[in-house]
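This is the structure I have questions about; it appears just below.
Missing here: one protein chain of the complex. Every other protein chain is in place.
Up next is chain A:
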Amino acid sequence: MRCYRSMLLSLRAAFFVLPLLAASISLAQEADWGDDDWGDDDWGTEPEGWAWYGFIEGAAAARTRSEPLLEEDSTLAETRVQLEGNRAIGRGEISFKGDLWLDGVTDNVESDLREANFFTPIGDSVDLQIGRQILTWGTGDLVFLNDLFPKDFISFFSGRDDEYLKAPANAAKLSWYGPIAVDVVWMPMAAPDRFLTGERLSYFSPMAGERVAAPPRLDPIDRDDFADDSEFSIRLSKTINGVELAGYGFTGFNKQPTGFDQQAQRATFPRLNVIGASARGSAFGGIVNVETAMHETEPEDQFRFLTGYEHSPIGDLTLGWQYYLESEDDDDRHLLTNRITWQLLQQDLTASLFTFYSASDEGWYLRPGLEYRFSDQLTGSVGGNLFGGDEISGFYSQLENNSNVFLRVRYQF
């Protein structure tokens, strides 16, 4: 059965990928700087007006085990176009980035506006970025304590590129670079994660006491009143002797629907306030980071602690290690992560493995991957998202039936 399924999937993948390959071969020949002799190539001109870029990508991911709750054998089957445009305006810039894709899992044409913003310096020491944007801070590697900007776990778990872990937020970011740097982000409406709804991936429902999937999709009460449901994030940072120090604050709402409204019988996003701090610098021949955060929320407050170490024992091999703690009154969750990145063939091939292992919830999550650059335009990736563990309700083990292996081919232009 599984064999049949994977065969079907590779056929499907071929369907998505082959036209791309054909297109890229013909396009590659017209690429800039195509000749050994650059001759009178003009180095490209400084862009005036809009500059446009983008990619076409075919992606497919097959479940490695069946999920009786969901019809689809794939977590991903899509052909995607991303278009990105920038235009300088005075000292500032307008940016646009949008995705459009044919989605074989939802059987729909889907779209996502990832960036639409205006950036401008104000005077010498202030920057303003306003509009839809991707925001990141903090020192964790795929672990987040003080980064309360929206994440897209559906994309992350289902086999899309790492860049899709970050979901866009409608926000205004004001940065002041004085003796210390101060960043203030205002999100006028709460910007929750793209959490699991049961549509593409199944999950454990504490209410039902078992794994569930859509229908019905998880449909919490949104925090979408302009201004009333707004969120603020702040970061103060300074680098002293190569050590990056930062303090963080956040007031807003939980990024996941962890609350429940008995009256409406619907999930909710409880209030969340966070304060935290981090430090990152060179030590022991590598990079060491420490980060803590206090999350004040319902149903329980949580103290978070992270420490990590990254080093390159030999050229082109990088190892990263993290210990992460989430501590509540009666419950501690311990997590260990490891990242191995190995670049081969003059960095055209990148082999990687990211491992999450939690002894406390007896679960694990493996992200193996191989990425090959065929050319400056064409990249191919294979990899997986493999979940396992003993507890049906565990953080990773609940996702066991969503384990998948993926194939992606991307042509950049």
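In the analysis below, a residue touches a chain if its C-beta (ideal position, glycine included) is under 8 Å from a C-beta of that chain, and two chains touch if they have at least 3 such contacts; residues count from 1.
Just so it is clear, contacts and distances are computed from a predicted model.
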Candidate names "Putative ABC transport system permease protein", "Quinol:cytochrome c oxidoreductase quinone-binding subunit 1", "Outer membrane lipoprotein-sorting protein" or "RNA polymerase sigma factor"; UniProt protein name, chain not shown: "Outer membrane lipoprotein-sorting protein"
Considering the whole complex, which of A:100, A:287, A:340 or A:370 touches the chain not shown? A:287
So one chain is hidden, and I want to know which residue out of A:72, A:103, A:310 or A:362 touches that hidden chain in the complete assembly. A:310
Residue of A:76, A:135 or A:293 touching the missing chain in the full complex: A:135
For the chain not shown, which residue from A:166, A:223, A:304 or A:408 touches it across the whole complex? A:166
Please output the residues of chain A touching the missing chain, sorted low to high. 32-34, 36, 38, 43-44, 46, 53-55, 88, 91, 119, 121, 127, 133-137, 139, 162-163, 165-166, 175, 177, 181, 237, 239, 242, 244, 280, 282, 285-287, 289, 310-316, 318, 343, 346-348, 373, 375-377, 379, 412-413
